[in-house]
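Heads up, one of the protein chains got dropped from this complex, but the rest are sitting where they should.
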Amino acid sequence: MTESIISVRDLTTRFFTDAGQVNAVSGVSFDLYGGEVLAVVGESGSGKSVTGRSLMDLIEPPGAIVDGELWFHSPELAADLTDHPDAVDGDFVDVRAVSPAVRRSLCGTEFGMIFQDPGAAFNPSLTVGEQIAEAVECNARLARGETYGLSNLLRDVLSPASSFVSPESFERAVDLLERVDIPDPAARADEYPHQFSGGMLQRAMIAQALAADPTVLIADEPTTGLDVTIQAGIIELLDELRIDTGASILLITHNLGVVADIADRTAVMYAGEFVEVGPTDRVFDHPANPYTEGLLGSLPTFDDPNAPITPIPGNVPNLLAHEMPPGCSFAPRCPAATDECTATDPELEPVATDSSHRVACIHADIAADAGSSSLADSTLRPIDTPAPERGDVAYE
Amino acid sequence: MSNEPAPVPQDSPGRTAPDRGPSAPLLRVDGLQKHYVDDQGLADWLLSNDPGRVRAVDDVSFDLYRGETLGIVGESGCGKSTLARTILGLHEPTAGRVEFTGTDVHEQVATDRKRFARRAQIVFQDPSSCLDPRMTLREIVREPLDIHQVGAKSHRNETVADLVERVGLSTDHLERYASEFSGGQRQRIGIARALALDPELIVLDEPTSALDVSVQAQILTLLADLQAEFDLTYLFISHDLSVVRYLCDRVVVMYLGRVAELGPVDRVFEDPSHPYTRILLESTPGRGARAGDRKAATTDIPSPRNPPSGCRFHTRCPVVVPPETYGAAFERDAWPGILEYSRQVRAGRFDADALATLADRHGVDPEDEVALERAIRDRCSIPQPLTDEIAEDLLGASLAALVSGDTETALAMLEADFASPCAATAPPFVEVGSEHRAACLRACEQDGER
Amino acid sequence: MKDELVFLGRRLAQGVVVVWGVVTTVFLFRVISPTNPAQLMAPDDATPELIQQIEQDLGLTEPVLNQYVYYLSGVLQGDLGFSYMTNTPVLRRIMFALPGTLELAAAALVFAVLASIPLGILSAMYRGSRIDSTSNLVSLGGVSTPNFWLAIMMVLLVSVQLGVLPTSGRPIGLVDALTLLVFQADPNGLTSWVAHMILPTIALGTYFMALLFRLTRNGVLEELGKEYVLAARGKGLPESLLMYRYVLRNSLTPVVTVTGLQLGGLIGGSVVVESVFAWPGLGTLFIRSLNVSDWPMMQGILILVGAGYVLTNITVDFVNAKLNPQVELA
Partner (left out) sequence: MISDRTRTSLEREIRSNTVATIGVALLLSMLLMAVFAPVLAPHDPTDQDSSRNHQPPLFFGGEESETTRMIDGEIRTVTESNAGTLAHPLGTDSNGRDVLSRTIYGARTSIIVAFSAMAVSLVVGTTVGMVSGYYAGRTDSVLMRFVDIVLAFPALLITLAMIGILGNITVTVPDPLVASGLVSDRPTHAVIPVTITLAISSVVWVWIARVARGEAIAAKNEEYVMAARTMGMSNLGIIRKHVLPNSITPILVLATIQVASIIIIESSLSFLGFSGTTLSWGYDIAAGRDYLATSWWLSTVPGLFIVVTVVGINLLGDLLRDALDPGIQRGGL
């Protein structure tokens, strides 16, 4: 539970558009621990989805990951890759430094992705069962070391039924559908995506992500656009899967309520950077960054209807490089901003009271020995102290 | 800007809330229905196909009083947006009436839409679609003034500038096109446009659901300020219970075109009488309940095209009323298990494959029907045997049919022998507290006991 | 099965309405046209009485509504009337000219499909490459060149300058050519058929080739940007299978639709191409009838082509609905 599975260092993803360079993700570093749910929250355009897609290596032109390391805990792969000393550090492998083929095999098997809009992430002209079975099959073939050659393709083109998916894979797909609580899975496997409701399709999406027994699930806004009752079911399912399979979940969302319900730790993102990371209760009860505070203050509190809401003034900046404010990007909207804020861009530093809670704000109450955890000398020593065991730690 | 005469108080037949004194409601919705009927071609007529019918709004009644904010909450397909548009006369109702200060809205709209337009306006949900992209901020906010020829032309630009400043936008941006504003700013423009004619009622159709949290907060505080300043009445449509709780005085909870519960926000949300309201509250994220603690109704919401019989919520309801025929202990001991059993049969969870898996898991021979029946009862937590003998016999027959592979008969038997009154009768709308009403047979029982 | 019947029933009912409209329009054409058929049919020195007699024989003195009812009931029984000029049944003449046009249109369609789709896929896959820019240029030329001029230019180059291919006529039909081949083992018929087909086919098919190329290229490009293609990559699907099962199959739906619907356009285009190559088909027949105001013949051709178009439309919709699970049949 306290073992780090992924260590991301200085991830930087940019888009090179006609309007200019967009700094979608600017030097993000974090660890994801075994079996935890780490939530990345932020408003639209904060770069949280791009972070998730960068981990999956799904950035398409005109975008590109321009910098960063993505260390993945895989002793087997590390042992295999003896000829790439740069890409290996102990049991960790830098996914960004390995060959594209190895990277692809990791992204399909060890990392599963749940997309925001399941309606767009399923091919409309293949049945849901078939598509999940494809994921199963890809994984099985990879395990057996089989490749898919031209002769296979010819057979697929010429025969009316696909020869790619074996009956066993299809059966496994039905099992997966049952696993995510889809009623009558055998019949639903033969239906097309448009015959599914949004909630059911999201469950099918999760089933597809589970096809390869992933170690890490990246869930990109898995409940957006769903009704609350359906959304609650999906969150419940994710929590259940985390316990059953031991997979870590990187939950990308804008819904603070969902975060409070399920996440062990929370990372708050603003303008392409992490501005605060820490245990969820800690971040929600004692926010150290004025932006986090503002975000929480913007939410109507259900159980105290008379509590006033205090909106953050202004708008989320767009991420065009030449339009970004200098220094701390939240400074123009920040009630506590001083001249200093526009001069320096703050780094994540542990707060004084709790080293598992880190914040990027020069006005926050930062631990005295902050300098020692700068990224320069951290190789794979987790930069975040491990997540507390669920419910074991009480905060003062 | 205000030149609307004060509405004449009307007699209201017995439905006025006691603490509002003799004042008549500003808006009264009475038995409103809006059904969409599919187009029927020649071929359908020849093949005598029944045209499809979407019961978007099906018998909705409530009153809206001057100065209050009434929330309408519900999930997608519950008909809340159709309701709003029908109230404003944008759709012709299939049945029922909407009265605005005592006069029928649809008669008024048919004869003089403009007069009604000055009394009721709407703010829309989608910031990308609510403004004409080819118009500037000035043109958009001026448009209602131009249509109604309010004041002198030169005066209108001043009114526009006032409105724009009042909603928190800069008059420097008057000549900008709608597409150049952010989502939150567009929503402010939409509000300024709605205010231009100085209406009494503003319908807010999910005005913040497409906005980020920090912007939503800006719009919510703006709406609250404007209400106090211009003495507005709001009909606030939303799916977000926290927002409704923050902004509204009373709330209508809708499910599949019908009103499930209605009452003051505090009472409805703190002591809900309808199981659907309870589930909505439990599902609302961030209320401290950890995932896994709730019993959310995770099954799909049925389609308003083919709504369930009786109480529309009974297919997802955790507290369906048991049939009356069996003994008193039946509900406590046997009913939850039987309910679970019938839901699983209906969902196809006991087909041949599933039975084989079940047998395997329980370590019994799949050919051994008695053992298999026991496994099913185990899985659905049905006690063995039921205290009521008749019930036991009937359940046994259904189980026997199921393990012999005849799922259809098993289901038919269940539906005949263990039919809940919830599936048969639509519950009446009963008083469960002061000004607090709900449509649930359970609530009726309490009502009867009182 | 019921869904399919309902779908077909509904579309056929609509189709019947459209065909009835076609027949009515075509009837009105004749009524409002200024030419007097009796004048055309009568000898030059005919007396007014004779002309009146002919008018009476043709039923032209009847009220228009009666004429309409006669015409409509005739059409319903497969009787399209008699040609003013030759006094032969219109239907027989049309049936005689139909194979020429059908063979030409079908050959042009096959040529267009075979040449455009592979090129469109390649272009989209290697966007910005030399293949792509060349194909784009060719397709721009293809949609911008009138088919009759292309035909003349080909005649000029291939036949006048090189002297290789025949430039006019249709000495033998496909059925006869095949009969000859099968029963008399004589391949000359087929060679002649092919030789005479080549130039007209290219002339007629080039525009559609260019059109289909653009559609295929755009379709594949659009499909490549879809999120489910990204998702399929994420799950590790082999790239070749992904191209086939996700990109190509989905992008072909509009191509199939347009191919079906362009049959009408091919028939229209064949009017001019037939005229260049002295091809005995519907187009030549139509122009000849137009020049002598032979309305029954023109009406017959228009009704046949219109009805054929409506039927093709229904077939294409049906096939698409069967192929594409998102389209509901009912």
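Order as written gives the chain letters A, B and C; numbering starts at 1 within each chain.
Here is the rule we use: a residue touches a chain if its C-beta (ideal position, glycine included) is under 8 Å from a C-beta of that chain, and two chains touch if they have at least 3 such contacts.
As the structure is a computational prediction, the values presented were derived from the model and not from experiment.
A.B. asks: Quick one: say which of A:Asp18, A:Glu76 or A:Asp339 touches the chain that got left out.
C.D. replies: Counting the whole complex, the residue in contact with the absent chain is A:Asp18.
A.B. asks: For the chain not shown, which residue from C:Ser83, C:Thr206, C:Asn250 or C:Ser293 touches it across the whole complex?
C.D. replies: C:Ser293
A.B. asks: Which residue, C:Ile54, C:Leu80 or C:Val272, contacts the hidden chain when the whole complex is considered?
C.D. replies: Of the candidates C:Ile54, C:Leu80 or C:Val272, C:Val272 is in touch with the missing chain.
A.B. asks: Mind pulling the chain B residues that touch the left-out chain?
C.D. replies: 85, 88-90, 113-118, 120-122, 124-126, 129-134, 143-144, 147-148, 177, 179-180, 190, 193, 197
A.B. asks: Suppose we count only contacts with the excluded chain; which residues of chain C make the list?
C.D. replies: Residues of chain C in contact with the hidden chain: 14, 17-19, 21-22, 25-26, 29, 32-34, 127, 140-141, 143-149, 152-153, 155-156, 160, 218, 221-222, 224-225, 264-265, 267-269, 271-272, 275-276, 286-287, 290, 293, 295, 298, 301-302, 305-307, 309-310.
FYI, only the chains that are shown with their structure count from here on.
A.B. asks: Which chain pair shares more contacting C-beta pairs: A-B, or A-C?
C.D. replies: A-B
A.B. asks: Express in whole angstrom the distance between the two chain centres, defined as the mean CA positions of chain B and chain C.
C.D. replies: Using C-alpha averages as centres, the distance is 54 Å.
A.B. asks: Mind checking the centre-to-centre distance between chain A and chain B? Centres are C-alpha means, answer in whole Å.
C.D. replies: Averaging C-alpha atoms per chain gives centres 33 Å apart.
A.B. asks: Please tell me the distance, in whole Å, between the geometric centres of chain A and chain C computed from their C-alpha atoms.
C.D. replies: 54
A.B. asks: In chain C, what residues contact two or more other chains?
C.D. replies: Within chain C, no residue touches at least two other chains.
A.B. asks: Which part of chain A faces chain C closely enough to touch in the complex?
C.D. replies: Those in contact with chain C are residues 56, 58, 60, 104-105, 107-109, 113, 115, 117, 120-126, 131, 134-135, 138-139, 142, 147-148, 150, 152-153, 156-157, 162, 164, 192, 194, 208, 211-212.
A.B. asks: Under the stated contact criterion, what part of chain C meets chain A in this complex?
C.D. replies: These residues of chain C touch chain A: 226-228, 230-238, 240-241, 244-246, 249-250, 324-326.
A.B. asks: For chain A, which residues count as touching chain B in their complex?
C.D. replies: Its residues touching chain B are 43-44, 181, 183-184, 186-187, 197, 199-200, 227-233, 235-236, 238-240, 254-262, 294-295, 297-303, 305, 309-313, 315-316.
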